[in-house]
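Left out: one protein chain. Kept in place: all the others.
The block that comes next holds chain A.
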Amino acid sequence: MELTLWTYEGPPHVGAMRVATSMEGVHYVLHAPQGDTYADLLFTMIERRDRRPPVSYTTFQARDLGGDTAEMVKTSVREAYERFKPQVMLVGESCTAELIQDQPGSLAKSMNLPIPVVSLDLPAYSKKENWGASETLYHLVRSLLLPHVLAPGSKRPARDLEMRPKANIIGPTALGFRCRDDIQEVLKLLAEIGVEANVIAPLGATPDDLMRIPDADFNICLYPEIAQTTCDWLKRSFDQPIVTTVPIGVGATRDFIAEIGEVAGIDVSRALARSKADTLGNWNAARLSSSAAPGASRLPWYSRSVDSTYLTGKRVFIFGDATHAIAAARIATEELGFTLVGIGTYSRKFARQIREVAKQHGLEAVISDDYLAVETAVAEAAPELVLGTQMERHIAKRLGIPCAVISTPIHVQDVPARYSPQMGWEGANVIFDDWVHPLMMGLEEHLIGMFREDFEFAEGHMSHLHTAPHAAPLQSAGSPIVASGSEMAASAALNSESKPMAAASEDAAEANGKINGDTETGAASWSPDGIAELKKIPFFVRGKVKRNTEKFASDRGITAITVDTLYEAKAAIGQ
């Protein structure tokens, strides 16, 4: 049993639903209790789809358990086939159905429907959503293409050099992070280097489309969490090489283009050169007036412009699925000049890659799907910005840290109407805006550091966001210093909505003291002047300064932390 306040992934059958809903001509019969139809809302509400997902549920109830639940499966399969006339049927079970073991897949296969029936075996108590999606896609592709697999040892015929190379884009799904717009952005990149898109799957594909997968010269594994297994199988079965770079970030997009150049045997140097040359030309007439030449990314120039200098060394914590976390780490450090102070993923399958990235930055990766473990890691790292999932927004709110979402799980606001890819050149533009937005703007940061008694622009206030001031960073780590009354009052006065939050953070301080503080608190205590001085540190680095000072004190056996201790620690350790 595992205490889960928030879960990073749904159960595996939700992954299967994501594949079924992505496609057309596929229907999924799910053996599940009444109530599991909540998952329809993920698609109709979060993704705002205008059709019901192609999923029929058996929705058994307690009174059915004594009877023939297997018969319910057959009825559902029969009715779903007759009503929806799909080209392929997926049959599987949810967690509760797994316990009653009706074997719905085999049952459905025994019914001799005139269409392929793919039986899904998704262990709900050990596996999760992305695995479910990956397995479903793999079994679907495999069932359809198995008869056409190349004979062992045979090679693909060489590409006709007169023809443009063709690529499949594998991995985008319903409820994926910005998949809808990423596809468009990747198509633009491919068009620029003269590569034709063959099949995009599963998002928007039909079973017939899947049959055309072998026609392509190579596969682009766009979302490894979903596509890796399928791409590996296609490589073995159809000798299709895999493009593994995920084009999120300017550097990664350049590498992506270069890798395609290598895999497809084409010259991509012009596109690469343009991506570097074009960044300064944001305002030139040719670019403004031409719709023909899509611009390269603005991120490189925006990030170099002096307004971004204050971003240098901002401490950032990254968490998400492995693909987005790895991409984010590179962008944060190489393209925005942040300092990585923590990185982790809930995608255990890709733990090794994340550990490598962490090692490069002298960090220990957080490989966990335990929300509380992530929360503890964030509190300990005391970052100035969290790049994470919807769940890290809860953590960031508790700790009072700015946050941007870079990965699933997401909620409705991260399926926006506007064009907002993460991939390619435009994706980098979107990322620049979204990640910088939650941070305090430069001027305000300076002024709040200088003048601390302003009645309007108080501690932690970010006037460009209307956010309530937040007292938590002072308390987020180590010994429980509770915010002074006046600080709380100031918060409350500024924004009446902040009241519950301030109260919550007070609890948080106590709770944190319990979670991670006790190891340190015995060592040194803060003198009143020490605390007063600590409060003069800008709030977003205060957590780190406090932690460093306490460590400095305990290393040297100092029991009472004074103003001097604080500055000695600062001199010795730096900020």
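One rule holds in what follows: contacts are C-beta pairs under 8 Å (C-beta built on N, C-alpha and C of every residue); 3 or more make two chains touch, one makes a residue touch a chain; residues count from 1.
Heads up, the rule we're going with is that contacts and distances are computed from a predicted model.
Choosing from "Electron transfer flavoprotein subunit beta", "Phenylacetate-CoA oxygenase subunit PaaC", "Light-independent protochlorophyllide reductase subunit N" or "Cytochrome C", the protein name stored in UniProt for the chain missing from the display reads "Light-independent protochlorophyllide reductase subunit N". Only one residue in the set A:76, A:198 or A:565 touches the chain that does not appear here, and it is A:76. The missing chain, though absent from the display, is touched by one residue of A:112, A:126, A:154 or A:289; that residue is A:126.
Only one of the listed residues, A:142, A:394, A:535 or A:570, touches the absent chain: A:394. By the touch rule set out above, chain A reaches the unshown chain at residues 1-7, 9-11, 13-14, 33-42, 44-46, 48-52, 56-65, 76, 79, 83, 94-96, 99-100, 123-126, 128, 372, 390, 393-394, 397-398, 409, 411-413, 501, 504-505, 507-508, 510-511, 514-515.
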